[in-house]
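All protein chains but one are shown at their positions in the complex.
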Amino acid sequence: MATHDTDVQISICGSAGDGTIAAGDLLKQAMAHAGYRVIAFNTYPAEIRGFGKCIARTRISTEQVYSMKPRSDVLISLNDAHAIPHVGEVRDYGSVIYESAPITRLAEGQHISGHVRPGQLPYGLPLRELSERATGSNRSRNMVALGFLAGLYAMPREVFHAAIKAKFKTKPKAVSEATIAAFEAGLEVGAQTHRFDLVELGEPPESLPGNVQILSGNAAVAKGCIEGGLDNYFGYPITPATTIMERLAHDLPVHGKRMLQTEDEIAAISGAVGAGFAGARAATATSGPGLALMGEMLGLGVMAEVPCVIFVSQRGGPSTGLPTKTEQSDLNIAVHGGAGDAKRIVLAPTNVEGCWRCAGKAFEMAEAYQTPVIVLLDLYLSNRFESVNFDPDENFNLSIPRGKPKHRPGESFRRYQVTDSGVSPRSVPGEADGLHPATGLEHDEFGHPSYEADVHTAMSKKRHDKLNKALKHPAITISKRFGDTGKVDVGILAWGSTFGEGLEAMMLARKEGIRCAAMKVVMLSPLPEAEISAFMDDCDEVLVPELNFEGQFANLVSGTLGRPLHRLNEVTGHPMSVSAILDQVRALAAHNARNAA
Amino acid sequence: MSTPLHYVIIGNGMAGNAAAAVLREHDPECRITIISAGALLFYNRYDLPNVFRGTESWVDLLVHPPEYYERNRITVRRKSPVIDVDSKRQVLVLAHREELHYDRLLLATGGEPYLPEKLKDSRPLMHNFGTYRAAMTMRAALPDGGRVAMLGGDVMGLDLARALIETGHQVSVVTDERTFWPHEVDDQERPRYYEALERMGIEVRDQGEVDRIVEGAAGMPARHITFACGEDLYADVVMPFFGIAPNVDFMSNSGADMERGILVDGHLKSSSENIWAAGDVSQIWSPKSKSYRFYYGYRNVRRMGETAALNMCGEAVEFDTNDDDVIEIDEAGRIQSPFWEHD
Amino acid sequence: MQAELKEPVYLEDKLKEVRSSGRLDYRSEVLPTWCPGCGYFSIAEGIAEALTALKIPQKDAVVVSGIGCASRFPFFMETYGFHTLHGRALPVATGIKLANDDLHVLVVGGDGDCFAIGGGHIPHAARRNVDLTYLLFDNGIYGLTKGQTSPTSSVGFTTKTTPFHNHDQPLNPLLMLLSYGASWVGQAYAGRPHHLAEMIRQAMAHRGFSYLHILSPCVTFDKTDLTYKNMDLLVRDLPENYDPSDHRAAMQWAAKAGHEHPSLGLFFSEEHPTLSDNMNDIVARATA
Partner (left out) sequence: MICSRPCEPACRHGWPGNGEPVNICHLKRAAADLKTAGHRISENLYTPSGKRVAIVGAGPAGLAAAHDLSILGHVVTIYEREEVPGGMLYYGIPSFRLPRDILQVEVHNTTRLGVTMKTGVAVGNGENDVRLSALHDQYDAVLLATGCMRAKPVPLREYEGEDDPIFATKGAEYGLYFLMDLHRGVKKTVGRRVAVIGAGFTALDCARVARRLGAKHVSIHIRTTEKYIPVVEEEIREAKREGVEIHGLRSPVGLVTDDAGRLTGVRFAQNRLGGWRENGRRKAIIIDGSEFLEPCDTVLIAIGQDSVNDYLDLPLELDRWGNVRLAENGMTSHQGVFAAGDYVHGAATVVEAVGHGREIALKLDTFLMGAPRRRPVVKIEPVAEPLRTRAYDFIPRQPVPMTPLKKRFKSLNVQVETGMTKKIAAEEAKRCYLCYLKYEIDVDNCIYCRACIDVAPRDCIKLVEGVEIHEDGTYGELKEAREWNNAGAIWIDNNQCIRCGACYTACPTHCISITRNELFMQDC
């Protein structure tokens, strides 16, 4: 096969319980180990194993990319009712793979073959029967379909076998054997099927240096936690953050650390604050509703200047909202939420590698600046997978100096001493010469309650100023500009997962001859005002795309800097489409050109 | 306004597609569904020999681009063999158990290569050329300059033979009463035609009954044919060309009368309400020969499709064929068959 | 198990029988989204049967739930329903009862919803003797978040959050509720649909706070512990001569009634003033 660049996106669509996500998972694992760059994103419903729609999309490419393609090359249907509305997302001369032998009689239009577009190529096979033949049960239809895919496109079977064995290594051997049997049954059919579609999978690229891993955002967070020296974790299950706890439940004990599943979010953050006070690196993870519950205890953390880290993976809100859909609407509560002037550090990574880095750095910052740190993800980022190559030599700082307890003889320890930097010396229980009370009441330098006007003023200032040091924190990107340098027609200012789409849109715009740049802002609090201003100076028009209704980031920027910008807001529950951003950029560029003329 | 009629066409070949075009022209509102067992849009089988003349992708063989079907609102349901037709409920059952209602139905499933019962055991050792896929498989099996043994040798076969010779391969035709099918060449005439074939560079083996076909011995061509008379023949590919047998098994419950094909009247209407037939599948009543007979060839088939469509739209058009297409030898001594011509 | 021979059953007769029973009136149109085999189906049937038996008009029944698999319940019932927040079903239900004595309030919740996040509310609902029925669906696991340990998971139960070992002792809900002073405490099992339905009927007939603990296997995430297979062997009835008015006996039996030795039946029942009685009493004193 002639080696050419690969950029193939495969969608697997089924009902919860069909093993849709599992199949997608094996596909990306296998492809990443074959050497391709992979990005993948799953959507699934709240129902346990009920009847909701699941889609696993996997983009396999030669070069690493940060967003999904608007159109897939292959669609596998494990449930026609769910898949039929998605047939249109397959490109011309792409393929649609489906169950050719349903067991129920179907009314007109109920079978997907009736919806395949003239330009697309249909591939039917008896998934259910092949599964039953291979394993005696119909549960492995997904594996048969996966095998068919592998056979059809001559993907190397070994990497799939390896991925399957790895996935089921804790289960009895029979499980992985049955799974492989089903996979092979599909592969055999696929290999014998004459392929008419024009989807081409090139040779895998040279594998990257360093150690390549395929991780979800949440997995990267867990990895960052472990490498960032996390000692104690407290958590309560909530979609889409649960998998962070599930991973740590395994990884922490392995590293001799502790994890506790508490009875609710309130107890979770309480534990984290307590452990942080006692000198441990402590964290919890939750989503919007949980963060709302944690508000008060978060305030105590700020007030008592206790280091702890809260990972927040956003989902659709408000209230229970859209638990399984993505959104970026918790920026306000993350940055401002809680009682009083409770300033805290908020980091928002833009890709999976960033999830890892921000997690590790969050612990450094929490200790360095004695404050709760919120790391703000969203469902799209938490659940999406990317292949990342980690530099084995890069380490996080595990021992941040707490500052010498210095005090005159006979005087007690000034835990909240006002210093030039704003950061006070800190002691933890068990240390001599560091005795002090911690409290949620306003307090003086010793930690004693005090409601004096000047004390509250000074302490408030100190609690705010110390955080500005974070803007210069080493080895982390606070903000970064991409694309054209100097003056540009349009600048895209983006945060979180949406930056990926922004970046692709920017590159496409430049291909169209629009002068365009994009800036990602990773630290949302405190806000890197200087960098953002400089960027806006260079842009004739600034566009802020984000997945919320109010334009929370746009509000933050324009509110802080008092400068005009354009908003692009979507609350579809799905990632923003590259084309939507591109359209806006085109419009702004044109409008701008008219003004110039 | 009344709900538009649903015209369903079983068969994605010349007849079916010709009919679809006419239907759309005469009934802009109607629903049109073409049902096909294959995976591809309509391509021209007459162009298949071009896979030896450099055609690399099936896309180049497509008669209409995908947009054509979108534009004309013609649904093409591929990979959907029909397993049953219930003419009382006017419902089709597709292999995947989906039921499809039709108001008017056109059968245009064409035929499949006919294979005499006695040769069926050897089927695994033979290649066909009826579909793009079969063509590609056959091409892959044939080495450069390799030899093809054509059993029978109907006009489609001979057309392929021309392409093979032209591209430096060798062809042996093992004659049979069906050689030159569907033309009828009587025994006195035959020798002349065999000579003409040989002038085309084709080896003619007028040997009588095939005794058996087996894998060729190591180092020899892939197939070894031995004849009842004891003679034998080595070839890389063996292909049966005994003409076409209509494809009508799924019609057994349709109530439409059948013999070898679907029996239809001059308007191509079957004995069953709302069912018409066109192309190689239709056995048409011929007042002249007082029997039900078949008409073959690109032009006949297309005309059948168009005629059937007009009648389905409520007109009353007789299918007329210009007198039977005849095979002849031109002054240059070359065989001329009207079935080799198509547009 | 072997089917003993009986008269042939005819479908059309059965359908007539089921329809005329009126049970189906309490069902909504939507098919429950629980996993096939889920014990909650059994409970749904039981409630429908109990409501039928007690002739409670749909309009007077309210089903209140929190978060969890059980919380989907109101969506599958053709009655009034309130799907509230995680663990917060009881206080909401208390409010409803306070506003209108005549409503029949059913609170449904799972072991996580009730004893983990919602643990703080039960004692108070019980001691105030709010006149409602609390159906606790105990599957010993978190289903909606796809399989983590719950407060009633037994020691050693491996889940995604206890990949090595679960050390936490499981709660003994019956013992808790008895000590909280619940005025009606019983236990049933989803694998025994008829007994279950009868217990629900009794619980709803009781005047005061009634707590029915229902053992209900999670067929998707629990393959080893509280399964139909295991439960079928373990469950047994309270003894013939058992006296449900004897609180001490109830405590003793409850102490034995974990997932290990689940006894089915009415553990304890007594009549005393309900929240609304006390409210009326206060009104009476104030207006005296």
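What to note about this one:
In order of appearance the chains are A, B and C, and numbering begins at 1 in each one.
We adopt the following convention: a residue touches a chain if its C-beta (ideal position, glycine included) is under 8 Å from a C-beta of that chain, and two chains touch if they have at least 3 such contacts.
These numbers come from a predicted model, not from an experiment.
Under the touch definition stated at the start, the shown chains contacted by the missing one in the entire complex are A, B, C. Contact with the chain not shown here comes from a single listed residue; of B:Asp47, B:Asp84 or B:Glu189, that residue is B:Asp84. When the omitted chain is restored, the residue from C:Gly37, C:Pro57, C:Gly156 or C:Pro239 that touches it is C:Gly37.
In the complete assembly, the contact with the undisplayed chain comes from C:Leu15, out of C:Leu15, C:Ala205, C:Ala255 or C:Ile282. Taking the whole complex into account, chain A touches the unshown chain at residues 101, 103-105, 128-129, 132-133, 136-138. In the full complex, chain C contacts the hidden chain through residues 1-5, 9, 11-12, 14-15, 18-19, 24-25, 27-32, 34, 36-39, 41-42, 44-45, 76, 78, 190-191, 193-194, 217, 219, 228. Those residues of chain B that touch the chain absent from the view are 83-84, 93, 97, 117-118, 120, 252, 257-260, 263, 271, 285, 290-292.
Basically, only the chains that are shown with their structure count from here on.
Chain C has its Cα centroid 39 Å from the Cα centroid of chain A. Between the Cα centres of chain A and chain B there is a gap of 57 Å. Each chain gets a centre from the mean of its Cα atoms; for chain B and chain C, those two points are 69 Å apart. The set of chain B residues touching two or more other chains is empty. Chain A has no residue in contact with two or more other chains. Contact residues of chain C toward chain A in the complex are 31, 33-35, 67, 69, 85-87, 116-117, 119, 142-146, 148-149, 151, 160-164, 220-221. Remark: chain A residues 17, 46-52, 236-239, 242, 245-246, 249-250, 253, 259, 261, 263-264, 320 touch chain C in the complex.
Against chain B, in their complex, chain A makes its touches with residues 92-93, 99-108, 110-111, 113-114, 116-119, 121-124, 194, 196, 198.
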